Structure formats: structure tokens, C-alpha cells
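== chain A ==
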Amino acid sequence: MKRFALVVLCVGLLLSAAACKQEPVNKVIQMSTTTSVNDSGLMAYLQPVFEKDSGYTLEITSAGTGAAIEKGRTGDADILLVHSKSQEETFIGEGFDETRIPFMYNFFVIVGPGDDPAGVAGKATAAEAFQAIADSGSQFISRGDESGTNTKEKAIWTSINIDPVGQAWYESTGSGMGATLTVADEKQAYTISDKATFLAHENSLSLLLEETDDMKNTYSVIAISPKRFADTNAAGAQAFIDWLKTDTARKMIAEFGVAEYGEALFFNMD
Partner candidate 1 sequence: MIALRDVVQQFGGRVVLEIPGLQFLPGRRYGLIGENGSGKTTLIRMLAGTSRPTSGIIEGLQGKKVGYLPQSPYAFSFSVLENVAMALDGRNDAKELAQKALVAVGMESLVEARGERLSGGEAQRMALARVLVRSYDVLLLDEPTSSTDVRSMDFIETTLKEYVEKTHCTLIFSTHSPAQALRLADEVLYLEKGRLVEQGPAQGLFHSPEDERTKAFLRHWSLNS
Partner candidate 2 sequence: MIKQVLELLFGADPELRQIIGVTLRMSVMSTLISALIGIPWGVAMGANQFKGKAILSRITNTLMGLPPVVAGLIVFLVLSRSGPLGKLSLLYSVPAMVIAQVVLISPIIAGMTANIVSLRAPSINETCAGIGINGWKRLWLTIKECRIPFVTSVLAGFGRSIAEVGAVQMVGGNIQFKTRVMTTAIMMQTNMGRFELAVALGIVLLIISFIVNSLVHRIQEQTLRDRTA
């Protein structure tokens, strides 16, 4: 008798679960972002306000850009927040009518030893700085992990026709920004970093070059199309995108980091 009651209970639960699926609103938005965004603390800062304003719950996972975008392909995310234009364009080019919405930017920085043997400080562009590093044969540490930062770095090398892979002065860690900064610090080598992670990381390296045009770093969101996965939370993703355009969100982004570092870390798109 007891067992029968249990079976009835289970069937009832299953039916009610099926009934729940019919409800229009999924309250959970799965967001896939990159480690650098997550490490900067920006999402932790925006999340509670967005959740309070919208009633949605954000579940944020972070990985390197490659893996972060891959989660969009495997159906493990409703929305992507990434910063690698070329990889984003490949993704939206897969034919599911998705759009890439750039909403903020900041600048990468070139950091290195304080005595700056390659003379990076004062160069007009990152390309010139990279040329100087290559010419002097100074150690350069690359993330080598196909992250947004790594993609930007490779684009700069390509722009000056240098293939650094395999050069004695060039080492690729295949690790996150924090680990790469530790390696650069230990080796007193140059590297390219997003500013937020560099400022948050404890090391003896100096910020040598920033805010050049070729180090602009654009962050975009991409809502996963229901054409890709029928059960994706498109409404939730759209709610987040709409929220990013509100004055509240824009003000928060503009103010992020000012109190701690004395300057803004991210800038809103016009």
C-alpha cells in the first residue's frame, strides 16, 4: 500500500513538472562569460541590481573566450558576454539570426618590467610597442588560450607581420590572465592584459602603455536564438540586453572601479 502511494506521488510530481513547463516565464538566465570579465568583479557588481530590477535570476559561468562561446553552441547558455570580435562574428555567422550587441569597451594595456628594456613606454601604438619588443628580443608572455585578450594580441602581431610562436623570447602559457601575469612577473617579461585584471593582480610589473587606438577592447552580448535551441530563455536574455541600455546600468558601468582605482575600468558605447 505504501509503495502504491509512493508511485502515485511520483506520477503526480511528474505531471505537475510537465505542467510547469507550459508556464511562459523561465526565471533563470544562464550567462556564459569570460574569466577576465568575471575576475574584474563587474558582473558581481551588476548582478544583484539587475535581478532586483527584472525579477530574473542570473547564473553566471566563466571560462576562456573559446569555451565561453562554445557553451552557446552546446546549449549551456542563454546569453554570451564576451570580447573577441572575430570569434563572435564566426559564431553569429552560423546562421541562426543572432546579433552581436557591443555595449561597452575599455583598453588593453601593455605591462612589463619597470626598467622597460624594449622602450615600450611612450610608443604611439601597441603595434610599435610589439615591434620594439620583438626587435630587442625582450621576453614576452602570451596567454595563448584563444581568449579575447589573446585574440587581440595575435591581431597586433599579424598587423606587423611577425609570427612570434616558437621564438626564444616568446612564451605561451595557455592560462588565464592572472596566471599569465604571475609568469610575466617572475620572468620580468612583457605581456598584454586587460587593465582591470592587471590592477587587481598583485605584482611588480609596471603599466607601460595604454589607451592606444589599437588596444581598444569591445565587450558584446549575444542572445542565443531559439532557432538554435527551442528552449533557450530568449525573453530573459532580451531582458538583460534591455537592462544594459537603462540609465541605471550605464551609470553603474561608468562608475565601476572609480572608488578603488581612481579611474573607470569600462566605458559605455555611445
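Criterion: a contact is a pair of C-beta atoms (placed from the backbone, for glycine too) under 8 Å apart; a residue touches a chain by one contact, two chains touch by 3 or more; residues count from 1.
Here is how the candidates were picked: all candidates are chains of the complex that A comes from, given by their letters.
All of these numbers come straight from a predicted model, not from anything done at the bench.
Every option in 1 or 2 comes from this complex, but the candidate touching chain A is 2. Touching candidate 2 in their complex are the following residues of chain A: 63-64, 66-71, 144-147, 165-166, 171-175, 179, 183, 185-188.
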